[in-house]
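Before I ask anything, here is the structure I am working with.
Selected chains from the complex are presented in situ; the others are not included.
Chains here go by letter, A and B, matching the order in which they are written, and residues are numbered from 1 within each.
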């Protein structure tokens, strides 16, 4: 059995944001056993799993990835949409735009300290669409 | 229901290449609702989703990843197969070798600007095999 829905995220600033509750609450219930796939339908945002407790981890994600994939990298030629655009594309493929999470006993089977991060890489963006697919 | 097939890519030079149409055209039709998983069966090539319109994005991918994971990194010991080999292995794990994409209304449910990139990291490679699996 496959259930599928599209949700909109809006108002997320550049940075790394915990969206575990938003994802779970998008469904009335989760199946006893199955999988959830999440796809971000954009090329300058990403999704990953990481530490859900201390906001300093999300803060350091931004600092580190901005240093690793800098806006002033002299080799970029795709610069018409702003200095933050090409680094955002690169980050999207380094972090990834799709994750698959097991469902067990009607809950996402994540570790105690794991949460789902929505990663917004642009300075100014509008709504962000995610496709959620559940197999059971 | 599961459908599975293996396809061969050949003639792709080192770089980032749009293969969305090749993937979709590998099947007579896609199911009304489901998922597509793609695995690259090699350790020096990758697959990701990114911007499908402007070729300069794919050009900048090559420039940037070649700078991030350089062939002259002095710490590499696995160098017998050429200077491009070990960086190719690293890139494969940074970019990833497997993606899962939702299918909705008989189409891949990607964003408007999203396409599938096949990422060839070696200077000289032969055929590249991909396994495509559809759930519905």
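Throughout what follows, a contact is a pair of C-beta atoms (placed from the backbone, for glycine too) under 8 Å apart; a residue touches a chain by one contact, two chains touch by 3 or more.
Quick caveat: nothing in here was measured; it's all calculated off a predicted structure.
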Oligomeric state of the whole complex, in copies, if 2 are shown: 3
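The working rule: only the chains that are shown with their structure count from here on.
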Equivalent-chain rotation between chain B and chain A, CA atoms, steps of 5 degrees: 120
Centre distance in Å when chain A and chain B are each reduced to the mean of their C-alpha atoms: 20
Chain A to chain B touching residues, read off their complex: 2, 4, 37, 39, 41-43, 68-69, 73, 75-78, 86, 89-90, 92-94, 96-98, 100, 129, 131, 133, 135
Residues of chain B defined as touching chain A within the complex: 33-35, 48-51, 54, 56-57, 59-61, 63-65, 67-68, 94-96, 99-102, 104, 109-111, 113-114, 117, 135-136
